[in-house]
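Here the complex is missing one protein chain, while the rest keep their positions.
When the chains are written out, they are named A and B in that same order, and each has its own residue count from 1.
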Amino acid sequence: MDAGQQISGLLIIGAVVPLLMFVLLAFLGPRLGKPFASFPAIFGILVSFGCAALALQRWWYVLTDDERVEAAASAYSWPWVVLGDIPIRFGVQLDSLTIAMYFMVTLVSSCIFIFSRGYMSGHSDEVDGVSKYHRFFAYLSLFAFSMLGLVISDSLLFLFIFWELVGLCSYLLIGYYFDRKYASNAAIKAFVVNRVGDFGFIIGLGLVALFLKDLSIGGAIAAFQSQSSGETGLFARDTAINLFGWYVRGDIVATLMGVFLFCGCIGKSAQVPLQVWLPDAMAGPTPVSALIHAATMVAAGVYLVARIFPLLTPGAQAVVAMVGGVTLILAALMAIVQTDIKKALAYSTLSQLGYMVFGMGMGAWVGALFHLITHAFFKAMLFLGSGQVIEGCHHEQDMRKMGGLWRKMPVTAFTFLVGVLAISGVGWPGKNTTPFFGLGGYYSKDEILAVAWFQTYGLSAASDGHHAGNFRERATDPLTNAHGYDSVILAGYSAEEGQHQTAHAGLETASGLKSDASLQPWIPKWLVWLAIITAWITPFYMMRVWWLTFMGKPRDEPVYHHAHESPGMYIPLVILAIGTFAASWFLFRGLIVDAAQHVAHISKLVVPLDGHEHLIHAFSGPALNKLVWPAFIVGFIAAFFIYRRGLKLAERIIDLPVVEQFYWILWQKFYFDEAYNKLVLAGTILFSRICGWFDKWVVDFVLVEGCARVVKGLAFFSGQRLDAGGIDQVAENLGRTAFRIGDLFRAVQTGRIRNYVIYTAATLAVVISVMVWW
Amino acid sequence: MNFKYYIWVILLVSSAVLLCGGQTALAQESAAAAAIVPASGPLEVIFFWVLAIMIIGSALWIALTGSVVRMAVGLFFSFGGVALLFFLLQAYFLGVVQLIVYVGGILVLVVFGIMLTSSSPHVRYQVPRMELATTGLVSLLLFMVLGHVLYHAPWSTTGPQLPVSMNELGRGLLTDYLVPFELAGVVLLVVMVGAAYLARQEKR
Partner (left out) sequence: MFTAIGLTHYLLLAAMLFCIGLWVMASKRNAIGVLIGVELILNASNINLLAFARYSTGGMNGHLIALFVIVLAAAEAAIAIAIVVNLYKNFMSVDVDKAATMKN
């Protein structure tokens, strides 16, 4: 048994164990009862985590680079069916990205499962006298299985199947309190909105199957690359493709394919314009919000884009970037005005997801995925912290009634603060390019920003393909200079650029790097500014949340009085806080860079590299020094001054004339929900009006009235001329005969099956006789 | 009312029809080609007649009796006769299946149905005698037409075939007939769920 089989086997076992636990809980859950039903689920996820840790250890610390390539090729893969001439296999996509995602998902899930036990114990969970406690853990286990399956499957079709499964779990868990109207509404909303995105996704899958003839990720990418470099198939010149009757140029079809696949991400990662479901999804229990709607499932959209990244044409990438860019700023603005602690976190999740998608579009493959992983840790921690607060305050979610809670729940307050620092990208630049201290977003978000800046404005001075290590000295651009790349790899197919970058293994220099070649021609320049502005907003609203909740004076005595925290719940918080530090500093970025090397062969992406891989990232130094770095100081101080003495100052600011208008727009969430309601309603009404008009004028007037007039004319004619000729009599006789015949047949229709049987038999006999003796 | 005498009359007439029909057809076939006359020993002939009379007789009993319990008894003999007939046709596997499924399964199911649904086992719902006669006549008419066709049809018989072994059947099920086989499995599953759902006790 070689390494590939071993590791992929571990991954499969880790995915299947939660499924078994789901089955167990589904059948035996009610008998296990309240505290015990959680144990199989926790056991299952711990087994998964063990498998993940073993796999990681084998993959990253035992195998060498070449052995990894071999292992990836020998991972388990089984044929399933052959659709037409497209074979569908179920296999394990074995690379560093899978390993990193798998490890992150199992680690975060383990913490959240354990937290859930504490959280659910204090919740009433009976509907009509039947406990549904076990369901919660059954669904969580099913979710763990689906999410792990999504991460490991190497076929787009299986990815889609697991994709739908996680959607189902999300639906089930949002609607966990299904006896409450708002929860079941939110669940339905999430499900329906996701269907809109998945509709696009499945069209994209169809296009992949149609034009690339392969649904496995590797195969589809290989077909895409060979077609684009050989200018055959989709990319053949002067050949229009018949797409449902329209003749379209092949490269446009290729762009459409990427955009349609990306639609799945828009739905699942809640990007504009389908972002409306995620805030409502907070109706689910808080651990669910942490696991599914912050850390893992919503990030699956970004994971999908990472997997199909080589299938994206520059046009499709521009769409991805724009969607992400618009989402990140809208969501950040909306987050400012939220008063519900979970809603505020939900909007910040939206904003961070926007960053990831934006980074994907900009080519910051590594940055976006790195941000995905750091974000998963600190956002899960933030949500769990809010869960602890909500639980401790007896289900009070309104931040206006909190305040001063740090005295009652110090550990929660501290871990929450770590999360706030991480999401705000707090860091302190050290000498040269090595940061003195940094956390979470300081590395990952700033990497996205740096790459975006690079893609927009290019390396104005480093245009002549020198050793990229030199460009640090040569570049006049303060931003990229400050960022201090040691090297940049840029490899890519690009039919129009004519040059095939083959920078292998990323650690080499970017010879042949041209500043213009790196520019994404489709992406507008203002887009990067949206991301930079948002980087200034983020620290403000996060600090606002933290200050309102934990600092200041208690604003509601009963809530403050009840507040408490329990070790069963804050231990996972501490683990996640440690995980946040760890994720920022080592392991994950190295894994992702390793994965990027294989993507970078065929696609254009930017990987800022440090000299010493998987150690502290020298590269991200004082990230975007002049423009972004001071943001957190300003944001924190602003939040501190406004909310220092409670809500009074904030209320006065809201009452200022222009601010008031703006506040209302934000409070109404940019009227997205209203717009959808109006659009769908107005559309329906318009459609019914058109139908009504058609009915009134075409059917009623032309057909009915017109016929009536013709008939009237005829009747007049016949009444005058023909009636006398005895037609009346004939008509009457005809009517009578018809009546009699009808009576006869009416008698036959007894309504008893057995009579019909015998009629059938008689008819059969007659028919055969006729056929034989005629 | 008592149908005893009718049964015997009808049974006699139908055996006569069977006899004459079969024998003359056989004569014609043998006249056409002597080689295709199936070689059947006297034992087979005797068994066939016994079984035919058993099947038809019990079926007629079912048709003429009014009590469901008697119908079930008649059904037992009819099914058993058909199973034995399968053995006679050298379809051993099918014979066994017939015994297990029909006699062991469906018949029991029917008896359970009877027990579950009759407030008293002797409740009878009779159709009018006139209707019984008409339906019988129509059925007879159909049989006459069918019999005529069967009798005159030029069946291309090639003589008795070798019996199909169970081995072959199993292989066939898992190769050429795989899809129907799997579908049958799905159907059975659905039926199981559906029947349990339909017949379940409503929660009040």
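We adopt the following convention: a contact is a pair of C-beta atoms (placed from the backbone, for glycine too) under 8 Å apart; a residue touches a chain by one contact, two chains touch by 3 or more.
Remember, predicted model here, so these are calculated numbers, not experimental data.
The chain we do not see here touches A, B in the full complex. In the full complex, subunit B makes contact with the omitted chain through residues 14, 17-19, 21-23, 25-26, 29, 37-40, 42, 44-45, 48-49, 52, 55-56, 59-60, 62-63, 68, 71-72, 75, 78-79, 82, 85-86, 89-91, 93-94, 97-98, 101-102, 105-106, 109-110, 112-114, 116-119, 124-127, 131-132, 135-136, 138-140, 142-143, 146-147, 150-151, 155-161, 164, 168-169, 172-173, 177, 180, 184, 187-188, 191-192, 194-196, 198-199. Summarising the interface, subunit A meets the missing chain with residues 751-755, 757-758, 761.
Everything below uses one rule, namely that only the chains that are shown with their structure count from here on.
Separating the centre of subunit A from that of subunit B, both taken as means of CA atoms, is a distance of 61 Å. Within the complex formed with subunit A, the subunit B residues making contact are 127, 134-135, 138-139, 141-142, 144-146, 148-149. For subunit A in complex with subunit B, the residues that touch the partner chain are 754, 758, 761-762, 764-765, 768-769, 772.
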